[in-house]
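What follows is a structure written as structure tokens; I'll ask about it next.
Note that this complex is displayed minus one protein chain, with the remaining chains in position.
Letters are used for the chains, namely A, B and C, taken in the order the chains are written, and counting of residues starts over at 1 for each.
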Amino acid sequence: MNMNNMPLARVGVLGATGYTGLELLRILGRHGGVEVAFATSEGSAGAPSGVPGLSLVVGQDAPLDEVDVVFLCLPHGEAVAWARRSADAGARVVDLTADHRPGSGREAGWVYGLADLAADAVAPARLVANPGCYPTGVQLALEPLAHADLVDTANPVVVNAASGVTGAGRTPKRELLFAEVAGDYRAYATGNGHRHLLEMRAGLPELRLLFQPHLLPVARGILETIYVPVRAGVDAAAVRACWRTAFGSTHTVTVTDGVPTLAEVVHTDRLVLGASDNAGIPDVVTAVASFDNLGKGAAGQAIHNMNLMLGLDPTRGLRL
Amino acid sequence: MNMNNMPLARVGVLGATGYTGLELLRILGRHGGVEVAFATSEGSAGAPSGVPGLSLVVGQDAPLDEVDVVFLCLPHGEAVAWARRSADAGARVVDLTADHRPGSGREAGWVYGLADLAADAVAPARLVANPGCYPTGVQLALEPLAHADLVDTANPVVVNAASGVTGAGRTPKRELLFAEVAGDYRAYATGNGHRHLLEMRAGLPELRLLFQPHLLPVARGILETIYVPVRAGVDAAAVRACWRTAFGSTHTVTVTDGVPTLAEVVHTDRLVLGASDNAGIPDVVTAVASFDNLGKGAAGQAIHNMNLMLGLDPTRGLRL
Amino acid sequence: MNMNNMPLARVGVLGATGYTGLELLRILGRHGGVEVAFATSEGSAGAPSGVPGLSLVVGQDAPLDEVDVVFLCLPHGEAVAWARRSADAGARVVDLTADHRPGSGREAGWVYGLADLAADAVAPARLVANPGCYPTGVQLALEPLAHADLVDTANPVVVNAASGVTGAGRTPKRELLFAEVAGDYRAYATGNGHRHLLEMRAGLPELRLLFQPHLLPVARGILETIYVPVRAGVDAAAVRACWRTAFGSTHTVTVTDGVPTLAEVVHTDRLVLGASDNAGIPDVVTAVASFDNLGKGAAGQAIHNMNLMLGLDPTRGLRL
Partner (left out) sequence: MNMNNMPLARVGVLGATGYTGLELLRILGRHGGVEVAFATSEGSAGAPSGVPGLSLVVGQDAPLDEVDVVFLCLPHGEAVAWARRSADAGARVVDLTADHRPGSGREAGWVYGLADLAADAVAPARLVANPGCYPTGVQLALEPLAHADLVDTANPVVVNAASGVTGAGRTPKRELLFAEVAGDYRAYATGNGHRHLLEMRAGLPELRLLFQPHLLPVARGILETIYVPVRAGVDAAAVRACWRTAFGSTHTVTVTDGVPTLAEVVHTDRLVLGASDNAGIPDVVTAVASFDNLGKGAAGQAIHNMNLMLGLDPTRGLRL
């Protein structure tokens, strides 16, 4: 309900039938403060978009010049051209693909939208690169610790990450079939070569990151167990205190004295952080970050960025 | 171990990387009484077949003339040409596709390999059409009852079937992705139009079948709940007695006084039947058939047929 | 937000740590039009209730006389005494247990809260028995058809139902363990003897119900495939038209021209109905009802009833 009789901001979604686009429309549907002007699909044009009264259109029929913000939920690689067209049409852009993130070689002119730590830069930006799912957790967990100089930078920070399968997208592939995934669990991208590493390292240049992802037999959610080599005297309590200072009373990142789980964050737009000491291993604090890869790790953070850009309540529409 | 120093029969598998072909090789691997001479794959030639020492080859490199039995685990539609080639090369054929089953229009000259009820016809056959998964359960449950005239043929026999996703094959499709299937359950092929109906009706011409399949969020297994309209005076005890007479002491079909479950049959080659009366509804007995769609419903029955054709112990190699 | 400066109605939840109680608090947390005054737990008193600022208390510490409505989410059998105490304290009661439903022997004085079809009776009621999960779907699908005389009452109506495991409650039992349920699917309560039958029959006295439930390897959701014997000339289109007349433009029950799925209704408070004809079997229309057993099948309908009782928008707070 638009109580102030002000015209609502208008937004459009390019690529509305992948998991990220669907999630974005779901959040927009409960947001109340913006109007969805278009949602595109090359393969399903004419079908319902999920937004009442709005049918999907092909990209070239999207009225880019009629919206305030365009979200790019396209396959990686296709965002460059569409970002340019959208900007040329006068729209601001939130790109959920990897195409303009740090390490892409095309990040110049783009603000990196790690919303919880970059609100001031995002608010005025016209071009925002929405962070990748894995980097969101790694950076929110580690940036405050690195900046507070709690981390022993001589030793590797081991990030043992596990993700649900929607993180791999909705394009049919044999290895994503139900009968292949159910009952399985596996490491992938071994060798410290995941494409998200450049993005993580841009935010954490002082750390020696070892990032090892695994595929979980769940639809949604990421849980990252991070073995943080800490400076002498630093313990889990200090880690939690550092996080609480960094994130204050925001509800998009919460710090628990317990252990974060996947179940408590799926279908939400928040990230939960926890830390524990290790008996006999005082030089390592174990940090755990849990969040929904489609929510906080993609669409939720994109809406957070949009709220900042439009001067709305930063958490409006979010499931916290 | 071939204790009699007789040369082992030799078999080949055309299409060895789908779920059915993989399952067939798994059973052949524990059979001990036959030698796998070749296994084909158009896309993975050169890769290991799963059989020690045997690499996959493309179909045209398969030595059809060197084997006693060829199994066709091809995509539906591709079996016709390969069956002819195999037969021309002197091999006997077990076709696991739908291409030569009743209702296909190409069943002339082929024996329908419903192994438990057609052993005498299968044994001398050179061309055997292996039954479909759903029809295997429906026919094994209902043929004995129909032949014993226990069924009220004026009223519909409702078959409420549920299958794991391997029944839909291994070709990547969006609706088979883990994130689409997990947590879901749905009816499909509504309208009594499933392609397996012609096959079922061929075995059960006197019955009015209403067949409604559902997709289960499990990898393997079929459970069919069959609401059988019975003649006056027929109850569950009579149904079980009829089955026990029909199947005798075979271990490939067992009759329980309890309720069959999916868990007890997955990764086996047997089918379990159960029956119960219904309080207040004496004109319907509920029959339940459970079996593994890849085992008893495909590869297990194919091996059963091969054993009959080669004069081996009918259950050799089967997981009972 | 309470924009009218009217004091909000106050409600309490007896039994807030089972699946139904948790779901009820989840919906109340987004309702906005009522205040939760207490939530009880005999085993976890003192712990957070999930409602900000509200801790769990034991039942005897619940201020029954300070609330307008009490929800009973207790184990079956314990609601009788608590309903009396609540009523004596002046509260209106919505009982989510089976203790006062039709067939319980204690239904006198209670209104049966099948919200979509009984709004007029529920609104003034002081004692409302919230329907069971399975009966909600069966009755919403069949009552309009029975009242419009579309059903052939001489033949059995076969209800093949399948439910997620939360339907069996949160008390630990071996058969509900993950390792027992994952990969399984089974019929239970065979013999047409499920305890929900009396409740269904009370609403559908003219029908011959055969109700067969199954346990699905999913956490939530019920899908009922109902084989409806219809009078001559009645088809699926007539069934859908009848439903559309009965439910009008409500969003709590919707009618689709397609086939309802579990995935589209979990975590919602709506029920979807679909119907299809059957080739060759014109005397049976297949109806499908899908809904969330904890949402529409329990807590969602309870909130619907509360809204009616308090004169609020009937769908306030519901996830539609």
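Here, a contact is a pair of C-beta atoms (placed from the backbone, for glycine too) under 8 Å apart; a residue touches a chain by one contact, two chains touch by 3 or more.
Quantities reported herein were computed from a predicted structural model and do not represent experimental measurements.
Undergrad: Where the complex has a chain not shown, which of A:R208, A:R231 or A:R316 is the residue touching it?
TA: A:R208
Undergrad: Decide which residue listed in C:R30, C:H76 or C:K173 touches the omitted chain of the complex.
TA: C:K173
Undergrad: For a quick check of understanding: of A:T40, A:T97 or A:T286, which residue touches the chain that isn't displayed?
TA: If we include the chain that is not displayed, A:T286 is the one touching it.
Undergrad: Tell me, which residues in chain C touch the chain that this view leaves out?
TA: Listed in rising order, the touching residues are 19, 164-166, 170, 172-174, 176-183, 217-220.
Undergrad: Give me the chain A residues in contact with the hidden chain, please.
TA: Spelled out for chain A, the touching residues are 155-156, 158, 160, 162, 180, 183-188, 190-193, 208, 210, 212, 214, 216-221, 223, 225, 227, 259-263, 266, 276-281, 283-284, 286, 288.
Keep this in mind: only the chains that are shown with their structure count from here on.
Undergrad: What rotation angle takes the CA atoms of chain A onto those of chain C? Round to the nearest 5 degrees.
TA: Value: 180 degrees, nearest 5.
Undergrad: Suppose chain centres are the mean of their C-alpha atoms. Which chain sits farthest from chain A?
TA: For chain A, the chain whose C-alpha mean is farthest off is B.
Undergrad: Determine whether chain B and chain C, two copies of the same sequence, contact each other through the same residue numbers or different ones, counting it as same when over half of the numbers at the interface appear on both sides.
TA: Because over half of the interface numbers appear in both copies, chain C and chain B meet with the same residues.
Undergrad: Using Cα averages as centroids, what's the distance between chain A and chain B in whole Å?
TA: 46
Undergrad: Averaging over Cα atoms per chain, report the distance between chain B and chain C in Å.
TA: It comes to 40 Å between the two C-alpha centres.
Undergrad: Spell out, as numbers or ranges, the residues of chain B touching 2 or more other chains.
TA: Where chain B meets two or more other chains at a single residue, that happens at 180, 183, 217-220.
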